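In this view, the complex is presented without one of its protein chains, the others remaining in place.
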Amino acid sequence: MSNGKVTVKPKLLQLIESFCENNKEVVLVSLCTTDGFPIEYFSTDELNAEADKLAAISSTISALSDSSSRQMNQGQCGITIIEAAFGNILFVKATYLGTQCVLTVVANIKMNLAAARYKTKNLSQDFSSIS
Amino acid sequence: MKCIAYISKAPLTKSGVCLPIGLSDIVKASNRNQRSNMTGFLCYRQGYYFQVIEGPHKEVEQLVLKISTDSRHSEPCILIDRRIYKRCFREWKVSVFDFVDQSQLFKQFIKNYKVDAASFSEQQKLGIQKFYDLKNLSYSKNYEGKNLRLIAWPDLNQISQSQTIINLCVKLTKKPYLFDQLVDDELFGTRDQVIEALDKFQNLGILTVTESEIVKQQESEIIRIKNPSSFFCAIKKFLGVR
Partner (left out) sequence: MNYQKLAIIGEVGAGKTQIVRTLSEISPFGTEAKSTIDIGKKNTTVGIDYGRITLSDDMALGLYGVPGQERYSFLWEFVNQSLWGLLILIKYGETPDYENLDKMLAFFSPEKSQTTCIVAITHCEDGDKLSIAALGQEIRAMLMHHNVVAPVINIDPRSKESAKSLLVLFNALNN
């Protein structure tokens, strides 16, 4: 269920495709609005999650992280990382076509955290440059 | 002038439940009838709508045609469709409470239109029974020695939202309570005030009155006074409630 207002540009699809092609350790890439509507979603077969639920989770974690960060006087939240048993989940704020979004990347344990963080941040910046 | 009376069903939700979805919108829309030349009434009860519309011939027909295609109800069953020379209802009324004894409006309808329910088809009788059976329901106003229980909360817009009434509802929705105990507690007003409240609940069809023998096993629970928890007292203190 999307809000239908955010256009999915070919460039966006291209970026996500190429990101996944070049990083086989990535099992999920999701872009959603900050209020929980999915824009685009890619996952490998091993990860079977509903796009709208995932968008809701991403928006909640992003908003919760932001609120927590401000409450603890550390300013705006940059990136939220969940280190899990089989991999890492990263949530980073992004801007796409002027809309505030949340980019979620799930990478399995074969990609180290530093690499996952660096690549995710770069991807979010690439999204911002799409017009 | 014309009169059309019909019964229809509330729609089924996706989960197969019959609910009066959009009832508040229907009421808002039907209240426009007050400003027009229409008289009659609209009732809702237990998944069924019953509407009587009186007014100028053309306007009634147009309104009924519009209503018949409204998706907020289904299976309309016409009971009356006739020319009239005199209105029976002075004004437009809406009665949408599931439990309310609607026999007054219905009695007026039966009397004024000289409706012979026996002449209805089976389908018509099935629908009308939702509204008609209340006529035969007689309830005892004698609560002495009886156990009382509320099967649902009343509409607090219809019955006062006073603390006494709310406390009475809280008590009676939890478990059966002896009438005499209610009066002796002196928490719900005088005897007459308690009876007045119980009568209102009866009118709404939400009060069950049973012989005290039937609920014997619960009597000891009723009589045993529960000590309020410390959390309850703390909230009361915080709210400044005595």
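Quick notes
Per-chain numbering from 1; labels A and B assigned in written order.
Note that in this section contacts are C-beta pairs under 8 Å (C-beta built on N, C-alpha and C of every residue); 3 or more make two chains touch, one makes a residue touch a chain.
These numbers come from a predicted model, not from an experiment.
Counting contacts over the entire complex, the absent chain touches A, B. Listed residues A:N23, A:S59 or A:T104: the one in touch with the omitted chain is A:S59.
Checked against the full complex, the candidates B:M1, B:I21 or B:V115 give a single residue touching the omitted chain, namely B:I21.
Annotation: of A:T33, A:N88 or A:T104, A:T33 touches the absent chain (contact as defined above). Contact between subunit A and the unshown chain involves residues 1, 3, 5-6, 33-37, 52-53, 55-57, 59-60, 62-64, 66-67, 71, 99-100. For subunit B, the list of residues touching the undisplayed chain reads 13-15, 17, 19-28, 31, 44, 94, 96-98, 150-153, 155-158, 161, 163, 166-167, 169-170, 173-174, 226, 228-232, 234-239, 241.
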